[in-house]
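Only a single protein chain was left out; the remaining protein chains are all shown in position.
When the chains are written out, they are named A, B and C in that same order, and each has its own residue count from 1.
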Amino acid sequence: MVLAVALILVTVASVLFHFLSPWWFTPLASNWKLIDDTILITLVITGGVFVAVNLFIAWALIRYRHRPGRRATYEPENKKLEGWLTIGTSLGIIAMLAPGLYVYTQMIRVPEDAIVVEAVGQQWQWRFRLPGEDGRLGRTGAAFVSLDNPLGLDPDDPDGHDDLIVPGPDLVLPLDRPVLVLLRAHDVLHNFYVPQFRVKMDLVPGLVSRFWFTPTATGRFEILCAELCGVGHWNMRGHVEVVDKSAYREWRAALPTFGAVLAAAADDGLDEAARRGRELARERGCLACHTLDGAAGIGPTWQGLYGAERPLADGRSVRADADYLAEAIRDPNATLVAGFPAIMPRVDLSEAEVDALVAFIRSLGAPTAEAQGADPMPPGDAPAANEAAHGAPR
Amino acid sequence: MTHDADTHHEPSSFWTRYVWSQDHKVIAIQYTLTAIAIGLVGLVLSNLMRLQLGFPGRFDFIDAAAYYQYVTMHGMIMVIYLLTALLLGGFGNYLIPLMVGARDMVFPYLNMLSFWVYLLAVLVLVASFFVPGGPTGAGWTLYPPQAILPGTPGTDWGIVLMLASLVIFIVAATMGGLNYVTTVLQARTRGMTLMRMPLTVWGIFTASVLALLAFPALFVAGMMMLLDKLAGTSFFMPAIVSMGRELGHEGGSPLLFQHLFWFFGHPEVYIVALPAFGIVSDLISTHARKNIFGYRMMVWAIVAIGGLSFVVWAHHMYVSGMNPYFGYFFATTTLIIAVPTAIKVYNWVLTLWRGNIHLTVPMLFAIGFICSFVLGGITGLFLGNVSVDIPLSDTYFVVAHFHMVMGVAPILAIFGGIYHWYPKVTGRMLDERLGRLHFWVTFLGTYAIYFPMHYLGFLGMPRRYYSFEDYAFIPDSAQDLNAFITVCALVVAAFQFLFLFNLVWSAFRGKPAESNPWGATTLEWQTPETPPRHGNWGEALPVVHRWAYDYSVPGAKRDFIPQTEPHEGAPPGTDEALAEARP
Amino acid sequence: MTNPTSQTQSPPASATPGWNEVVADWAADRRVFQVSWRKSMMWIFLLSDTFVFGCFLTGYMMVRIATTEPWPNVSEVFALTMFGQSIPLILIAIMTFVLITSSGTMAMAVNYAYRRDRVRCAALMLATAALGASFVGMQAFEWTKLIEDGVRPWGNPMGAAQFGASFFLITGFHGLHVSAGVIYLVIVARRVLAGRYERRGDYEIVEIAGLYWHFVDLVWVFIFAFFYLW
Partner (left out) sequence: MDRDPGQQHPIGLYLKVWGLLFVLSFFSYMVDYHEVQGHLRWILVVTFMLLKAGLIVAVFMHLRWERLALIAAITLPPLAVVVLAVLMAVEGDYTAAIRDAFFATPAP
């Protein structure tokens, strides 16, 4: 009896919760109203079944509860009833499946006039690329990835030279224009998910996956990674900004081409040792923790580090000169800079390599005026852009 | 191996009786206790996760790495080491021989081995908590490349121990499964046709078949990933740049792992669900004093679900980047599987209809199961239908769905089963008041945890997030809801200790049970002794004359007729008469 | 090992050949298959093992199709120079013939077992085991040769890395099955000679060992076709 009442209350509460809850779909910002409609169909059908079954159980519990002298009916089967229930269920299933597959057909049929955007994921940041004048994206390969070529474009593929490289994790899209998003990952699985657009798809290393949508509302939307990709998964941030056509054209026109990026990289004013150090910093994973743009990472930033006076955790302070830096690289946790945990691993490096790294840090010594707009070099390379996105207010 | 009574000497020493035991009942208890022990670890891990989600940042020791380790170990422990082991190794071992009228499993030695290998798998798994780097944090699906690359916790030792433990578990499950399947197929007692078996046996039997055929895929995936990790092969590893470094791999396919994993993983869902279906069917029928409605449909539904479960796996992969045309095939097969599943629900409900419902503790849990399962089942229709799934996949909707359907529902069935069969296992009843309290908190608590969680999914909150700070689309109220869910989870978890207390206390102090306290028809209640001795049946095996559901038969004296009771004046030449005429 | 009921339970009377018989068997009490527990368990185990090898081969097929690296020309890789001439796949061909021969001797062993010809049965089983052992030996030779050629699980000079990985994994796993089978056969053969089954009047265990052995051969048929002839 109590159980029957509880079941009725649970059912009523669930229905009320559904109508009263403030948690529901984010306002739709793409053409996929069809998806919302299909969900609604499913919700109505299944919700009806849910309420009916629970209330029937509650009623049965009351009506057929044990009372002295009561005896159950003996009824092994009732073919007719079972038949009707099977048919009814099948019809309900068809009513959900048919629209579902119809919508799915739309989802995998990419419109002819869709503009193409490539999104690339790596732990834990987003990058984007657009085809250039020729409308074609150049080929890519993991072997080409370097600090100057974080997207891994094939420098020998002429199609790639006019490709536009988006600096940072923010993508801009034009309103009311179908977009085909091509997805690719460098390291592990990621997933490109913007709740307001409804569609999402995994980024798979060694594969190019895709989905399409048409943005139908302007605004700035968060990109979430929806496929577990390591400890930073929850903080892999990026944005899609939907703007009108002219603003989009303006944004697009300011993007550097891959060719320009390559040319600038060849002429970055670094000496041999510093350039070697820069490549080492990438290869050995230093940049996962140390940023190059002043933002605080897991470890101290390298920008402006050289020659600076640093407070230590034990209250002393130290000047970050070449000797100190070399020592700190060789024996990471001997002296700790205030505010940072003792988690840096000892990296196996030769003397020459340590010197190269120090030379690179020295080259970052004083804040320079580079990197903003005019210089096609993306501001803050590698993880730096990402760190900036979530580590510090922009 | 002749299975005469004389081959079953009661073992004399403590060691042979309780430790190196070949008695299926002792092995069942060993399996059950081990599974509960490791399950408690999983429970604690879930609460640690909930602490972080409900009160982010309040607990310093839960950093992102630890959180992902909890997520992973919680999932794997609950699905494999608790539910699979408890339902097949525990319930399967105890009930199959008793319910089909056998003296033991067909190969008792192998059966014993199965438990010890399972224990080894559990120990290897637990060991991963104590190795440098801790257990793996790759998520219970262990998707490569992430599972074996830096950036994920436990990629040195944790993942290796996890895979090793899984491989060992599969060996154990195979040894057990061979026994269960062969016993059901080949060692039933006289008169026990397949269509007279209780649905519990049908559920466990079909689940064992699924285990034998699905675990190989996990085995193969595990071996390949071990080689990728340890020998640098490239089965699942394409060319990869990880943390700025190019790895030596090329040409492998991460999707292959996902296909293999889910080729195992979807049948695995039914390995957990089918035994629960069976147990609940029997509980409802017994405690409503009414035959299960549409027994034959129920059997065919179990078999159909089992068969179909092998061709629906990629509905877990709609957003994985696989060939998009697969979506049509898998959405269709997945929604077809809903039909037999729905039939099962109808038949449970229709069993209550016109019954004589005794709301005993097992019955409470059984009805709680239906309610939870219906919720979990209908939300599955969202996720099986490809275009509906896409916005919801990888959100809290999925978390809510699968916890309801293969976490809460089977656990409620397991609790119901334990309250139901405990008197047979120990000879004492579980305390009823504690049981009712346990039921109400567990049922309402889990509902309060998971029902609202669906709405976080609708909102679009992605799962496996350590924290949701500064996401503009998530309102602050979602955090309040998360805190509420956490409190519910803590309470529900705390009350499970009440259940454990009840288990232990009642074993010594519980009310002594009669041999058939619920007035049930099935064979396990007709043993000469309670608890049954080694060999189960004393001098002679029971002979079965009727199906398992003769409750409230018109004209009968009592409201149940045990399966061993002959039909009165069965005319010569009928099935029953034949069964008796045979030597 | 026969069930105590094996003699008393004749197939159900209503059985007619074809699917009616299947229905009758599945509807019977006590047992579905008219074979002993051990034999039915071996069959079910082999079914499970089929899934293991099926998944191995499927995985191999998928990575082979998906990789863009060229796959080594298998028939050249496994060629041997004999009589001053390079003969493609010759070692594999010999291995195949050895394994088929062993399957033949095993089948005869089972036959003699049921004829109660203890000595011939054991001799044939030992011959089977010896052939199996020589198969493993040749496989070891083949592994050595490939390793000398620079093939490793993680790569090879001839193309796709998956070649070495699949080769070592699949033939290794099959080789383990063969090795286990050799041990199994030797144990059973010893018992046959010792007269254990004679006393029990039940030689079915030889047939069960045979089932396992033929299965190992069966798997090789598929490996031969899909790995070496693709």
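In this text, a contact is a pair of C-beta atoms (placed from the backbone, for glycine too) under 8 Å apart; a residue touches a chain by one contact, two chains touch by 3 or more.
Because the structure is predicted, anything quoted here is derived from the model rather than measured.
Trainee: So there's a chain missing from this view; which of the remaining chains does it actually touch?
Mentor: Hidden chain, whole complex, touched shown chains: A, B, C.
Trainee: Could you tell which one of C:Thr96, C:Gln139 or C:Ser166 touches the chain left off the display?
Mentor: Only one listed residue reaches the unshown chain, and that is C:Thr96.
Trainee: Given the contact definition stated above, which residue among C:Cys55, C:Val77, C:Leu131 or C:Ala165 touches the chain not shown here?
Mentor: Counting the whole complex, the residue in contact with the absent chain is C:Cys55.
Trainee: Tell me which residue among B:Val311, B:Leu437 or B:Ala556 touches the hidden chain in the full complex.
Mentor: The single option touching the absent chain is B:Val311.
Trainee: Consider the whole complex, including the chain that is not shown, and state which of B:Ala147, B:Met237 or B:Leu255 touches that chain.
Mentor: Per the contact definition at the top, the residue touching the missing chain is B:Leu255.
Trainee: Which listed residue, A:Pro174, A:Gly206, A:Gly238 or A:Pro256, touches the chain dropped from view?
Mentor: A:Gly206
Trainee: Could you list which residues of chain B touch the chain missing from the display?
Mentor: 213, 217, 239, 250, 253, 255-256, 259, 263, 310-311, 314, 322-323, 326, 329
Trainee: May I ask you to list the residues on chain C that touch the chain which is not drawn?
Mentor: Interface with the chain not displayed, on the chain C side: 2, 6-7, 11, 17-19, 21-22, 25-26, 32-35, 40, 43, 46-47, 50-51, 54-55, 57-59, 61-68, 75, 88-89, 93, 96-97, 100-101, 103-104, 106-108, 110-111, 113-116, 201-204, 207, 210-211, 214-215, 217-218, 221-222, 224-225, 228-230.
Trainee: By the contact criterion defined above, which parts of chain A meet the unshown chain? Give residue numbers in ascending order.
Mentor: 137, 139-144, 154, 156-157, 182, 184, 206-208
FYI, only the chains that are shown with their structure count from here on.
Trainee: Would you identify the chain whose Cα-based centre sits farthest away from the centre of chain C?
Mentor: Centre of mass proxy via C-alpha means gives A as farthest from chain C.
Trainee: What whole-number Å value describes the gap between the mean CA coordinates of chain A and chain C?
Mentor: From the centre of chain A to the centre of chain C is 48 Å.
Trainee: If we count contacts the way the header does, which residues on chain C are in touch with chain B in the complex?
Mentor: Against chain B, the touching part of chain C is residues 1, 3-4, 8-9, 26-33, 37-38, 40-41, 44-45, 47-49, 51-52, 54-56, 58-59, 62-63, 66-69, 153-155, 160-162, 164-166, 169, 173.
Trainee: Note which residues of chain B are touching chain A in the complex, please.
Mentor: Chain B residues touching chain A: 64-65, 68, 137-139, 143, 145-146, 149-153, 238-246, 251-255, 288-291, 293-297, 319-321, 324-325, 327-328, 331-332, 335-336, 338-339, 342-343, 345-347, 349-350, 352-359, 364, 367, 370-371, 374-375, 378-379, 381-382, 385-388, 390-395, 440, 444, 447, 451-452, 455-456, 458-460, 462, 464-468, 471-473, 475, 477-478, 481, 549, 551-554, 559.
Trainee: Quick one: which bits of chain A touch chain B in the complex? Just the residue numbers, please.
Mentor: 1, 3, 6-7, 10, 14, 17-18, 21-26, 32, 34-35, 38-39, 42-43, 45-47, 49-50, 53-54, 56-57, 60-61, 64-66, 70-78, 81-82, 85-86, 89-90, 93, 96-97, 100-101, 103-104, 107-108, 122-123, 141-143, 145, 152, 183, 186-189, 191, 193, 195-196, 198-207, 209, 221-222, 224-235, 282-285, 287-288, 382
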